[in-house]
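For this depiction, one protein chain was excluded, whereas all remaining protein chains were kept in their positions.
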C-alpha cells in the first residue's frame, strides 16, 4: 500500500523543512514545496532519503494562479493520498510603519496569509472529506492575535488566516478533517526566515546568546507539536495551540 | 470657518446613511459615498438638507484603483478637513459553504474587508496625523470575532479588518487619531443590506415580529454610538465596542 | 413621581463619585456607598446637592455578610427604584509577586471582585427583572483580560468578574437588564485609588506630567461613558467597552 503523504507548503530550513523530516521519519511520504532555492530544497530531500525516508521536492510560486491547485492534484494522482497538509507559508514582510507598507506588499500578505490557504482548502478539503479524514496544520503567528504598530500587512493577513481556520474547522471538523491553528509566539531558530531577516552575523550572535539558553523556538520541537496534533484521536482534537520559549512573555503580557 | 467633514464610505439606507444624518445634524458637513443607487443617495442628501444640514454625495466603486484615494483628496481640497471617517463598507456575500464560495468572491471580501481600509488609511491618516486629530469609525461584525461555517470569505475579511484596526490604533492613537472597531453583533434594520438579502416580503415580516420588540438593531441607535465615540475625550478613548439587541445571545454564547 | 435611583458601590473621589455626580445631574437620585472616609463622602453629597441634585450617602463594608443586600432593599423601600447599579468596588491590592500575596488578600480579591457582584445580582436582578428594566455598569480592569506577573489576586478576581458579567448578561439581558463590563485599561486620575497608592507627591508629579497631556483617564469622561451606556436603546446594547488614554498602548500591545 502506498504511504500516506504529508505535503508541506513553505518548506525551508526552519519549521517547514523540519516538519517534513519528522513526518518522513514517522512513515509519511514527504512532499516539500517552496518558492526558491532549489539547492536548499535538494539538501532537505537528500537528508530525508539518507535517513531512510521518502520525499519529493517541488518549486512553486504560490501566488501564481492555479499553482497550488495543480500541485495538490498532481500529488494525489502520482504519489498518494495527502493525509496531512502543512500550510507554512509566511506573510511577514518586516517591521514597517504605514507609510513604509506598499499596496503591493499588503496584497502579497493577503495572498500568502489567507488566499493561498483558501485555495488549498477549496481543492483538498473535498477530497479529504470524501475520505472522511485528513489534517490541516496551519502555522500562524503572534500577529494573528493582536495588531502591533509595524505589522499592518502581517497582522491583517494573519488575523484573516485565523478566522479562516475557524470557518474551515466549523464546516469540516464533523466531516473528519482536523484543522489546527498553531500560534508561533516567539522567534524561531530558522536560517531561512529569521536568519535572512537578520543577516548571517546577527543571527549567529542571537544563536550564541539567546539560543544557547533555549530562548529560540526550535523547529524540531515545533515538528513534535505538529506530529502530535496530527495523531490526536478524533474524540479529542485541538484547534488552537500556542508555542513560545519559556523565557518570553506571552503575547498578551 | 468651514465645517468639519464626516465622510461615510458605504452610505446606504442603513447604518451608513443614518450615521451621516446624525453627524450632519450635529454640525458636520456630511459626505456620503456609495457604489450604486444614485436615487437612494439623492434621497439621503435631500433629507439632510431639508433638515438644515450640509451634505454631498459621491458614487464610487471602492475596488477601483485609486478611487477612494482620489475622493479623499478631492474632499480635503474642495469641501473641508475630514475629521471623521466612517468605514462602513460591508464584505458580506451571504451564507455559503466552501464549495459555494468562489475565488473572486473571496478576493472581493478582502478588497472591502481590509484592503479598502488600508488604502484609506494610507492617504488620510498622514493628513490627520499632521493635524494631530481625527477619528476612524470602522463598522465590523460578529465574523471579526469568530469564524462560522458559512462565512469563509466574510470572516477572513473581518478578522483581517479587526487586526488592521489594531495596528492602525497602535501606530496612530498617540498621534491623536482615534480608531474604533465597532462589532455589530446582530441583525440590523437596514433595507439596503438585510432588506435586500431577505427580499421585501420577508424583511417586512421580520420588522413586524422581531422588529416590533426591538430585536433588530436600529441604525439611529448605532449612529448615537458612532457620534458618542467621535466625541470621546482623548484621555478616555474606546477602541472596541459591541452592539446587539437585548434579546440576542452574544457571539460567544 | 419619585426619581429613579442610581446606586454607586465604591463611591470615592475617582470614577465612583464622579459617576454619581453625573447621574445626579441628569436627574437620578444618587446613592453613594463606600467603606471609609465619612468626610469624603459628605463632600461628594454636598457637592451634588449644591448643584441641585439629590443624593444620600452610605458607609458600609461590602465584605460583611448581608451588608450589600440590606442596603439595596433599604434603598428600594425608602428612596426609590434602583434603575442603575454601578459596581465600582476595586479588587486591586498592589503589585505583588506570589510570595508577597497572602491567602487573606486573595480571598479579599474574590470578595470584591466577584462575590460582591454576585450578591448584589442575587438581590437586585430579580427586582429589576420584574420591572423589565435596569442597568448594571461594572467597572473592570486590564487584569480582567490578561494575567500579569504581579497581579495574582487582582487578575483572578477580575477574570472572574468578567465571566460573571457574561453569565448575568446571558440570563438577564432578554429580561430587560443591561449589563455592561467596562475595561478601564490605563491609569485613572483618581485621588482615592491611584493617589493613595502613589502617595501625594508622586501623584501630583504624575498629574503635572502625564496628566497635563491627557495621559490619565479622567473620571468625568468615564462618567460620560457610563451615562451613555445607561441610555442605550435596548435594540442596541453594548456589553463590553474598553477605555484608555490615546497615549497608552492597548492591553494587547
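By written order: A, B and C. Residues from 1 in each chain.
The rule is simple: a contact is a pair of C-beta atoms (placed from the backbone, for glycine too) under 8 Å apart; a residue touches a chain by one contact, two chains touch by 3 or more.
Just so it is clear, the structure is predicted and the values come from calculations on it, not from any experiment.
Peer 1: Determine which one of C:164, C:206 or C:225 touches the chain that has been left out.
Peer 2: Per the contact definition at the top, the residue touching the missing chain is C:164.
Peer 1: Which of A:51, A:70 or A:232 touches the chain that is not shown?
Peer 2: Selected residue, touching the omitted chain: A:232.
Peer 1: Touch as defined at the start, partner being the missing chain; which of C:114, C:139 or C:193 qualifies?
Peer 2: C:114
Peer 1: Could you please point out the chain A residues that touch the chain left off the display?
Peer 2: 166, 169-170, 173-174, 176, 178, 189, 214-218, 221-222, 224-225, 228, 232-247, 249-250, 252-253
Peer 1: Just checking the interface: what residues of chain C touch the absent partner chain?
Peer 2: Touch set of chain C with respect to the missing chain: 97-99, 101, 103, 106-107, 110, 113-115, 118-119, 121-122, 125-126, 143-144, 146-152, 155-172.
Peer 1: Which residues does chain B use to touch the chain missing from this display?
Peer 2: Here the touching residues of chain B are 145-149, 251-253.
As a working rule, only the chains that are shown with their structure count from here on.
Peer 1: Quick one: chain A and chain C, Cα centre-to-centre, how many Å?
Peer 2: Distance between chain centres: 45 Å.
Peer 1: Where in chain C do residues touch two or more other chains at once?
Peer 2: 252-253
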